[in-house]
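For this view, one protein chain was removed and the others were kept in their places.
Chain nomenclature is as follows: A and B, assigned in order of appearance, with residue numbering initiated at 1 for each chain independently.
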Amino acid sequence: MTRHVDPGLGVCYYPEHWPSELWADDLDRMKEAGLATVRIAEFAWSLMEPTNGDFSSIGWFDDFLDLCAERSMRVIFGTPTATPPVWLQRAHPEILNADRSGQTYDGPRRNYNYNAPAYRYYADRVVEQIARHYGSHLAIVGWQIDNEINCEIDEFYSEGDHLAYREFLRAELGTLEEVNRALGLTFWSRQYSDWSQVRLSGRGLHDAVNPHSLLWEKRFFSHSAVRFARKQVEILRSHVPDSHFITTNGLFGNLNYTELMKAGLDFITFDSYPNFAFDVDRDLAADRLRDRRWSWSLTRTRSISRCFGIMEQQSGAHGWTSRMMGPAPKPGQMRLWTMQSVAHGADFVSYFRWRTAPMGTEIYWHGLNDYSNEPGRKMQEVTRIGQEWAALDDLWGADYQAQVAVVRTYDNVYDSELDTWHGRIERPSDDAVFAACQLSHTPLDFVYLDARSSLEDLERYRLLLVPHLAMMDEAMSELLRAFVEAGGTVVFGARTGYKDSNGLCPMRPMPGLVGQWAGVKVTDFTNLGQREEGLTATWDEQRLPVPVFSEVLEARADDVEVLARFDADYYAGEPALTRRTVGKGQVYYLGACFSEEMVRRLLTETGLVSPLAGLIEAPEGVELAVRRKGERQWLFVLNYQDEPQVLRLPTAYTDLLSGTSEQGEVEVEPYGVRVYAV
Amino acid sequence: MTRHVDPGLGVCYYPEHWPSELWADDLDRMKEAGLATVRIAEFAWSLMEPTNGDFSSIGWFDDFLDLCAERSMRVIFGTPTATPPVWLQRAHPEILNADRSGQTYDGPRRNYNYNAPAYRYYADRVVEQIARHYGSHLAIVGWQIDNEINCEIDEFYSEGDHLAYREFLRAELGTLEEVNRALGLTFWSRQYSDWSQVRLSGRGLHDAVNPHSLLWEKRFFSHSAVRFARKQVEILRSHVPDSHFITTNGLFGNLNYTELMKAGLDFITFDSYPNFAFDVDRDLAADRLRDRRWSWSLTRTRSISRCFGIMEQQSGAHGWTSRMMGPAPKPGQMRLWTMQSVAHGADFVSYFRWRTAPMGTEIYWHGLNDYSNEPGRKMQEVTRIGQEWAALDDLWGADYQAQVAVVRTYDNVYDSELDTWHGRIERPSDDAVFAACQLSHTPLDFVYLDARSSLEDLERYRLLLVPHLAMMDEAMSELLRAFVEAGGTVVFGARTGYKDSNGLCPMRPMPGLVGQWAGVKVTDFTNLGQREEGLTATWDEQRLPVPVFSEVLEARADDVEVLARFDADYYAGEPALTRRTVGKGQVYYLGACFSEEMVRRLLTETGLVSPLAGLIEAPEGVELAVRRKGERQWLFVLNYQDEPQVLRLPTAYTDLLSGTSEQGEVEVEPYGVRVYAV
Partner (left out) sequence: MTRHVDPGLGVCYYPEHWPSELWADDLDRMKEAGLATVRIAEFAWSLMEPTNGDFSSIGWFDDFLDLCAERSMRVIFGTPTATPPVWLQRAHPEILNADRSGQTYDGPRRNYNYNAPAYRYYADRVVEQIARHYGSHLAIVGWQIDNEINCEIDEFYSEGDHLAYREFLRAELGTLEEVNRALGLTFWSRQYSDWSQVRLSGRGLHDAVNPHSLLWEKRFFSHSAVRFARKQVEILRSHVPDSHFITTNGLFGNLNYTELMKAGLDFITFDSYPNFAFDVDRDLAADRLRDRRWSWSLTRTRSISRCFGIMEQQSGAHGWTSRMMGPAPKPGQMRLWTMQSVAHGADFVSYFRWRTAPMGTEIYWHGLNDYSNEPGRKMQEVTRIGQEWAALDDLWGADYQAQVAVVRTYDNVYDSELDTWHGRIERPSDDAVFAACQLSHTPLDFVYLDARSSLEDLERYRLLLVPHLAMMDEAMSELLRAFVEAGGTVVFGARTGYKDSNGLCPMRPMPGLVGQWAGVKVTDFTNLGQREEGLTATWDEQRLPVPVFSEVLEARADDVEVLARFDADYYAGEPALTRRTVGKGQVYYLGACFSEEMVRRLLTETGLVSPLAGLIEAPEGVELAVRRKGERQWLFVLNYQDEPQVLRLPTAYTDLLSGTSEQGEVEVEPYGVRVYAV
């Protein structure tokens, strides 16, 4: 059966942090504010199993759940495996994660590894006990697996991981000969001659590591986490009603969400904290997009589940006692950020948290209520959101509209993290694409491709930006070619296809397989240093920045147009950007990183820039987004600025939040939001 | 019996660093220069016990002491426990300190922990042997326990510390239930279910630590050091004459000096190195107060002993071979810094060191004599100080005069170190108070409160500044209220009283207990980010900076005056500073960090600014201080500048140092000093 996210507002709550006398009042006030769902229990292992195998208090949350049921509050129950109890850690120190040098992490959270047999045994057992005990409780509607899988750390080097990695490689690659080949171990004499020698990378001098090993290690870290989650899903599914959904929360590293979803999750939820943009340690001047940058993460979230949830939506100042310090959100920002989530596809938004923790590392992760429990402006603001939420009733399930997508693969993401040459070109291009699309009001999606991807996955788009897929296999090249032949447009960036699926560099002209049908060859290439900053290429008399990396191109066929040529250095006048018509579509190849100006020009050239221009005129300071369901469309206007922004509406639209009709010149207040039915 | 610091000048000397043939000449030249006291032996364990239990050379210093006795040189003998010998370290590696990850420290100094049974056994034994052997030597007048307790590192995570911490918590908290409650271990599932699980914090991801545990750990580190010192005091007291004083040197972290004094110390001594202000790695431009900032530390020292000693007073360039590099003090600076110490309450000043070490890590910690042993300008300068010292004969025992004090508690100091939110507000307020008082010539004291404090401890003051006591219990609130009722003035800063004595945040309106009698409530609060820099509040048309943190206040009673209101942000116009009359006194509450301008305004408002204005007119570039004994007063003028400073004296005063009478406009030379009898 397909289970969707339940639309609504919710809140994260920790009954164990206060006397039970407070619970009923807390729940009543949640209801009043429009918060109908409550997430609990994800850090409460030691309450339900205070010593090894003692499950006499497994029902610790029963009374609380009964109070919820009485009030028709819906409960999301978290499996508590993100914080193993101290008794387990002391009895089985091998459950602790370790760094590459073998030193273990202790400390209060996410200190475990996924491969210690003891951890897997105890985690499975407590999840099973919980599923058995709570599975049938009426208040519960769904489950959260663990909490923020791979948050804080996404690398695992405990002894259990070394052993599991060995088995993983054996299963994936079969023979030691293939391991030696695939991991390039001839280099520097690192071949294995016996399976017992296989281990994850150790601490190298100056952190030197074989990149192909590291690629496989990242795949292994993801695999371990996915297997860990899958096991919990299986246990839950065998005990809880079919109607209950199962999800997990947050987006983190070394984790392939395509695979994670296949482990049995019904949808993904994200934890959205845009206030990090204003943390006191962040250089505010360095990023004009600030909290708007969270739309990038929401776009990633949507690539996993078109409609999704926000399990933790920021509701106050944030910080730990040990680090991080964000100011209190300004009045209006919580509402703005809530609607930012909704605009991008969230149908469920749950605030973190009901009341600021009175103890522990997170006493500065402020909730809707402060320590004092006296109602203040945050409760007023959430109550307003609760009231407005009702006006969006028809919206749920509507789909975010984008014609342009960025193509990514997890392998390339991993590679750009482990390989600084790859990473240094990936990040500026990502920034350029995001800024160009945001500021020109051109909605954007991500598409994560893998071996199972098909043309269907791409059909909704007209333009695919493929910044720097260093690893590109034949299937992917052919898929993109088919997309073009069918009428689509693809833009490749520099360094496409110079690696194979292990990150080895095969003997063939760059840009590898796509070069053949894009009709280009790279004849020279270089990264740009400080001397070459400001390099441009000229396209029809427009000088466009081509930063960070240069590939000097050569057209391999007569029908390849050279659109832009480099303006300087020893390759001045050489081709920097080409275009070729292939079938009904077109393929561009850019021998550089993307700049914001270049992306804008490409959007213009392809006629896909600012698709909402007919619906609304809006300044760069606001974000626009559209969700559509059948014939109905909702147009979101999000003002991230602390100053009013002026829109121009060609015709009268009703703002669903206020219920008022607006037309012509409309001033949107600081942090203001509109949801127009259009 | 009460033992006071012996007034005089002294010097630190290491007989073991040179052939014994040099000793007599060195001592003769000390006497000549006016240095009558010599500290020895604090790093000489391996000379007195070269192998385990071999005390045949325990009398290694006998000959040297005899030479001292012949010349009536007074000797302070150091127990040598700061540098355990290598044989002990090799035989008992468990005596080494370890970091939070469990890795031990080796290395040349302060590498041990206070809780290894072996260390305690061997340290006690060598101290006992020393006390027995040297206790009755005529040359000795006093003892120094260890050396710079908690210098270099003040955290201890060896296995012995883990075990001792367990016993400490059991003694302090009694039951595991109370441990779990007091340390907030419900958060993130960290409850203990058996005493054997209790350990100090381990290495967490991103250094995350439970703050309440860390608070108790800091208390434990202090407790361990105090117990270690107490044991040495007990051993010494049972063997040395009653007349001998016992002290230790320096001010360091995680050490409660109130408790340390109760271990049996007669007074404290400080190690004063103001030349650190000019270290080549220090950003000179960042601190206009430079060497003058050492008056802050001298103020802390005075809070422990009204009259105290300087065991190590800088006499040359400083540095280790591995780090630190200070230039040679300019001519006059050694004299200036000596008088800075005296002005603040030092009756004894001992220079570090007689001659620069010819070997080891400290070959750049320059002494009065250089390697060459040829007399130079430093010996000339100290000889001048020795001659001037005689003119101060009546001064000793005179009390530093201050009407204003800053209130502190060790728990709050610890909390501000472990909790970045607390620390970030503490430091700028400290700086503002110090600068405002220094530059306005308003003498300042510190008062460290604890559960045993009484109104008597506060009676000498008219104004108490209480910047940010996050932890404030009922007793302290009541004590401060009594102070106000009796006619005093108290100024609280933001974040007062939001934590209990474990650092947990109770459910009550801020600012907690003092809010009731100060008549205020905090209705909203936020730290300030970069966007909010420059925030001010207006007090009678004067715009005063209110940096770092804002608490929006609400007056809770009619008799509460709102003195200043915020000028900007969403709480513009809301109260920032209130005042209320309580009994015969007044209480202010400032919903912000202190700025220098705010402190100056408060000092002016309370009529306590510049109390010496009638005695002298002085520019900001000099520091003024007064010590008083009975009817007699000594006025110190300290010129830290490399340019002359001009004073104006209303009447003729005699400068005791030069013996000349001065009146009217007086130019004080660069680095110059005056001690006027007034």
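By definition in this document, contacts are C-beta pairs under 8 Å (C-beta built on N, C-alpha and C of every residue); 3 or more make two chains touch, one makes a residue touch a chain.
Only a predicted model underlies this, so the values are computations on that prediction, with no experimental measurement involved.
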item	value
Contact residue for the chain not shown (choose from A:Y498, A:W517 or A:Y653)	A:Y498
Touching residue (missing chain; options A:P506, A:G534, A:G573 or A:G664)	A:P506
Of B:G59, B:G174, B:G376 or B:P650, the residue in touch with the unshown chain	B:G376
Residue touching the undisplayed chain, where the options are A:D419, A:D567, A:E617 or A:E662	A:D419
Touch residues of chain A, complete complex, unshown partner	101, 103, 184, 186-194, 196-197, 201-212, 418-421, 424, 498, 504-510, 523-532, 569-570
Touch residues of chain B, complete complex, unshown partner	16-18, 43-47, 50-51, 80, 83-87, 90, 103-111, 152-153, 278-280, 283-285, 317, 319-323, 325-328, 330-331, 356-364, 371-374, 376-377, 642
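Here is the rule we go by: only the chains that are shown with their structure count from here on.
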item	value
Where chain A and chain B are represented by their mean Cα positions, the distance between them in whole Å	49
